[in-house]
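Left out: one protein chain. Kept in place: all the others.
And then chain A:
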Amino acid sequence: MRNKLMVGMAALMTGPLLAQAATLDDVLENDSVRCGVNAAQPGFSALNDEETYLGLDTDVCRAVAAAVLGDSEKVQFVPLDSVERFTAIQSGEVDMLSRTTTWTSSRDTGMGVNFTGVSYYDGQAFMVASDLGVQSAQELDGAAVCTQAGTTSELNLADYFRVNDMSYDPVIFDAPEQSIIGFEEGRCDVLSSDASQLYAQRMQLSDPESAEVLPEIISKEPLGPAVRQGDDQWFNIVKWSLFAMINAEEYGISSTNVDEMLDSEDPNIARILGQGDNYGEAMGLEADWAYNIIKQVGNYAEMYDRNVGKDSDFAISRGLNALWTDGGILYAPPIR
């Protein structure tokens, strides 16, 4: 009895120190990556009929699982709302956050998290009812605006209306579902959020034709995965998992041709697929880390097209999210 007590006390004393240990070890021990995602944001993270999370954000989690554990299905998705998300990553409840989270200086420097890159370049926009006859966001003086609590949208909104010397009534909800109901039932004239989310929410309206998204984009919203600060190894793994997908698209490696590409003469492709030198070793991974990502999840284009792009309901064009070689700003450092 006394011994048990002593062990308990010792565990209590050292517990917080253990939590500081490498995230990679925790992930290997659990044999799954705990990933904080949206509960319901079609295109980025939403449950399908088989109760599986699908979307661009969830595929980023799967890529990390493929790189670390060799199996993209070894992910434990933790749905978080926008208010909970930072506390969840800070406290170690999740290993990584991939939840349409905007990379800003204050979040990157003051909240104990590090953003590992940009998985989707977004911007904030406005959706209004078509029958209002509003053509531009400049005509929104005095409008009631629905948006979500604890988001950068809430801040951008205040800035935009102040700069343009207009007034507005903020109607702030915790969950995006409530914002849509508020918009449909007329509690607010305008729904404001990241453009990608607005297109998805428009599809959820009972009559999508009754609303339109205004052309103005009022902010920069680089969305990306984030990890806890202070674990550089894990930071590198999450960062390079995304870079591997972007590099794969650039060099034309996809889930369908990756096996043929193993024999490629192109040294760039050989390096990505771990033929020859092992570029995963320094991160604590196997040589086939990128191969697993591409084989099981696909390259960036495949991920984009099936979730939000041309093969999805939303059909959002690549725009800024095209490769730098195709007129976009997607650019990954080389693997070598």
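The rule we apply is simple: a residue touches a chain if its C-beta (ideal position, glycine included) is under 8 Å from a C-beta of that chain, and two chains touch if they have at least 3 such contacts; residues count from 1.
Just so we're on the same page, contacts and distances are computed from a predicted model.
The chain not displayed here is annotated in its UniProt record as "ABC transporter permease subunit", chosen from "Tryptophan synthase alpha chain", "Ferrous iron transport protein A", "Carbon-phosphorus lyase subunit PhnH" or "ABC transporter permease subunit". The omitted chain makes contact with just one of the residues A:L155, A:V213 or A:L320: A:L155. Touch with the chain omitted from the figure is made, among A:N30, A:N48, A:T109 or A:T325, by A:T109. The chain that is not drawn here is touched, among residues A:S82, A:T100, A:T116 or A:S219, by A:S82.
Although one chain is hidden here, its contacts on chain A can still be listed: residues 13, 16, 20, 82-83, 86-87, 90, 106-107, 109-112, 132, 140-144, 149-151, 154-155, 157-159, 161-162, 168-174, 178, 181-182, 185-187, 189, 228-230.
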